[in-house]
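On to chain A.
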Amino acid sequence: MLKVKNLSVHYGMIQAIKDISFEVNEGEIVTLIGANGAGKSTILRTISGLVRPSAGEIEYLGQPIHHMPTRKIVEQGIAQVPEGRHVFKELTVQENLDLGSFTRKDKQNIAADLEHVFERFPILSERKNQDAATLSGGEQQMLAMGRALMTKPKLLLLDEPSMGLAPIFIKEIFRIIQDIQKQGTTILLIEQNAKVALQIANRGYVLETGNIVLTGTGEELLASDEVQKAYLGG
Partner candidate 1 sequence: SSDTTATGAASGDTIKLGGNFELSGGASAYGTLMDQGIKLAVEQVNAAGGVAGKQVDYTSYDNKSEPAESASVATRLATQDKVVAILGPATTGAANAQSPAVTRAKVPAILPAATGDGVTMSGNSVLEYVFRVCFQDSFQGTALAEFAQKDLGAKKAVILVDNSTDYAIGLADAFKETFNGEIVAEENFTAGDTDFKAILTNISKMDYDVIFLPGYYEEGGLIIKQAREMGIKQPILGPDGFANSVLVDLAGAENVNNVYYASHFTPNSEDPKVKEFLAAFQAKYGKPADSFAALAYDAANLVFKSIETAGSADPQAITDALAKTKDFEGVTGTFSFDKNHNPVKSAFVIELQNGVEVGNTVVEPAK
Partner candidate 2 sequence: MSLLEVKELTKNFGGLAAVSNVDFVIEENELIGLIGPNGAGKTTFFNLLTGVYVPTEGTIELEKDGEKILLNGKAPYKITDLGLARTFQNIRLFKELTVMDNVLIAMHSKKGSNTFHSLFRTPTYYRAEEEMRTKALELLAIFELENKYDVLAKNLPYGEQRRLEIVRALATKPKILFLDEPAAGMNPQETAELTALIRKIQKDFKITVVLIEHDMSLVMNVCERIYVLEYGRLLAHGTPEEIQKNPAVIKAYLGGD
């Protein structure tokens, strides 16, 4: 579904991504793990068109997308929960969610989907008319997730969706991720919580300073010594 070929990304003089290739197949959960600054977020940003690659190609459903403006990429069905939440702070929770469905054509289903989001995140329903700026950290994280769900994506890019969430909710969030996978959405996931991520992932890639150093299925990676030592704390 998504093919990244020989991708390189620069920030000014710094090369954050060094000639990497990987792919995500329809229906999969693929996870990217790596230390701080490895370049995980940069990859997601490049796929969404927020950052332009200095070399390489990104193909989505057989079509190159690395030259498209972000909004076109979104229209093709790629949504992202960005790092640092990026909720619309001056808008209410409800308005944030409405913006999630900005490009959708199937108006009749929107109301039902909104209900669904409120069911998953009851606190958002309680805070419906509150400005997003005043939400707690975790609430904002849920809102970012809810907003992405409202776009009904074919491919969902998640950048540390569990950051700042209470333990009980981390479990919930991974359940949700599996749920939406079941409903047919493909997922590319970044997580610090590598253990859980690898448990639910079909496949994973390990990133180190802009290079892919290891790849395999979730179980393979979980079992790998290197991964254990570097990312799972023992």
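How these were chosen: all candidates are chains of the complex that A comes from, given by their letters.
What we mean here is this: a contact is a pair of C-beta atoms (placed from the backbone, for glycine too) under 8 Å apart; a residue touches a chain by one contact, two chains touch by 3 or more; residues count from 1.
Because the structure is a prediction, the values reported are computed rather than measured.
The candidate list 1 or 2 contains one chain touching chain A in this complex, and it is 2. Per the touch definition, chain A reaches candidate 2 in the complex via residues 33, 35-37, 84, 123, 127, 134-139, 141-142, 160, 163-172, 192-195, 229-234.
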